[in-house]
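Note that one protein chain of the assembly has been removed; the remaining protein chains are unaltered in position.
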Amino acid sequence: MTLMPDACFAIELKVRDYELDAQGVVNNAVYLNYLEHCRHEFLLSRGIDFNRYAREGIDQVVVRCELDYKAPLRGGDSFRVTLALERVSPLRFAFLQEVRRLGDDRLVLVARTIGTAINSKGRPFLPPDMERLLA
Amino acid sequence: MTLMPDACFAIELKVRDYELDAQGVVNNAVYLNYLEHCRHEFLLSRGIDFNRYAREGIDQVVVRCELDYKAPLRGGDSFRVTLALERVSPLRFAFLQEVRRLGDDRLVLVARTIGTAINSKGRPFLPPDMERLLA
Amino acid sequence: MTLMPDACFAIELKVRDYELDAQGVVNNAVYLNYLEHCRHEFLLSRGIDFNRYAREGIDQVVVRCELDYKAPLRGGDSFRVTLALERVSPLRFAFLQEVRRLGDDRLVLVARTIGTAINSKGRPFLPPDMERLLA
Partner (left out) sequence: MTLMPDACFAIELKVRDYELDAQGVVNNAVYLNYLEHCRHEFLLSRGIDFNRYAREGIDQVVVRCELDYKAPLRGGDSFRVTLALERVSPLRFAFLQEVRRLGDDRLVLVARTIGTAINSKGRPFLPPDMERLLA
């Protein structure tokens, strides 16, 4: 595994109250929304548009996700989602991501998401833009 | 407005805990999920597949929605979503829907959703299947 | 109805790809999330914390919502949600809200949401902070 140069990225978001569950904390599933949004914003910043790919029949897919929940986010919290990218095999790449609360920098979540892409015939395939990003 | 014959339908669902918000009740936005699922199941039962239409470039769209929230659903509640369909103009139809809690039949929500369909050129258009259903 | 002085507010957000449905547009229900987030941010900016109220047994509730969908938001779109507040009766207030796409200022959604608050005994009740805001 090699960490890609120039493959670090961060976004800052604020918890929205509809994301809380009856315990008053952000529901576990919502973190996957945050992580995905950060990945897509990163890819977009590198010229790779998830939605344009989808319209062209190229689907970026998640094959595995590991999540370590360290502390909860609550209503009113703001947080930073960071990302680093590494290649894990010829056709697979991994996003290493962290969520940290703003203010006290408390670690909220650590995640590792392995992805690939699939062409319109359903075969694993890295589009040239992704190939270039991972080079 | 004429209520369509054979245009009544119902589904029964159970609240899922991730649908609750910090007040411990189903969040307001989630009811639109319930209402949409009931409408799509109704259309599917009449041979009209929302997703097949989307792939063919025909988008069924909501143009207006009115919701009266009467009582909250909570964790553990089961409920029935009902539907009646009426034509409101040559190209528009309305779904009248209710959500009632199972057990005590308490009225939870009344909704009126006006829809139309749009063809691949972005023009209002009723597909033949919808035309037949509204006849 | 009197429009409250100093009761205007706006937030700017960006569409997140998980908010899109199979038509490639923001799903109807998601707009209620946007509208709620704008209302809660507005109230918070006036010192009224939805979550603190919930913990104290005071529930702010929506009793009616009217939504006019004018144009869809798509992946990559950024948008502004605006809000004006008016009193509609001794115990009820209305939020008038608009969603407009940034860039071309296209009108996406117009909404009117009527709310009240309920105390821990389940009775309609306006907390002093809300009373002051509506004065």
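Note that the chains are named A, B and C in the order they appear, and that numbering of residues resets to 1 at the start of each chain.
Operating definition for what follows: a contact is a pair of C-beta atoms (placed from the backbone, for glycine too) under 8 Å apart; a residue touches a chain by one contact, two chains touch by 3 or more.
Source: prediction; values computed, not measured.
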Which displayed chains the hidden chain touches across the whole complex: A, B, C
Residue of A:10, A:44 or A:65 in touch with the missing chain, whole complex considered: A:65
For chain C, the residues touching the chain missing from this view: 17-18, 20-22, 24, 27, 29, 75
Touching residues (missing chain, whole complex) on chain A: 22-23, 25, 27-30, 32-33, 36, 50-51, 54, 59, 61-69, 72
Footprint left on chain B by the chain that the document does not show: 16-18, 20, 24, 33, 36-37, 40, 44, 49-51, 54-55, 74-76
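Everything below uses one rule, namely that only the chains that are shown with their structure count from here on.
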Chain at maximum distance from chain C, centres defined as averaged CA atoms: A
Approximate Å spacing (C-alpha centroids) for the pair chain A, chain B: 33
Averaged-CA centre spacing for the pair chain C and chain A, given as whole angstrom: 29
Chain B and chain C, separation of their C-alpha mean positions in angstrom: 22
In chain B, residues with contacts to at least two other chains: 22, 27, 29
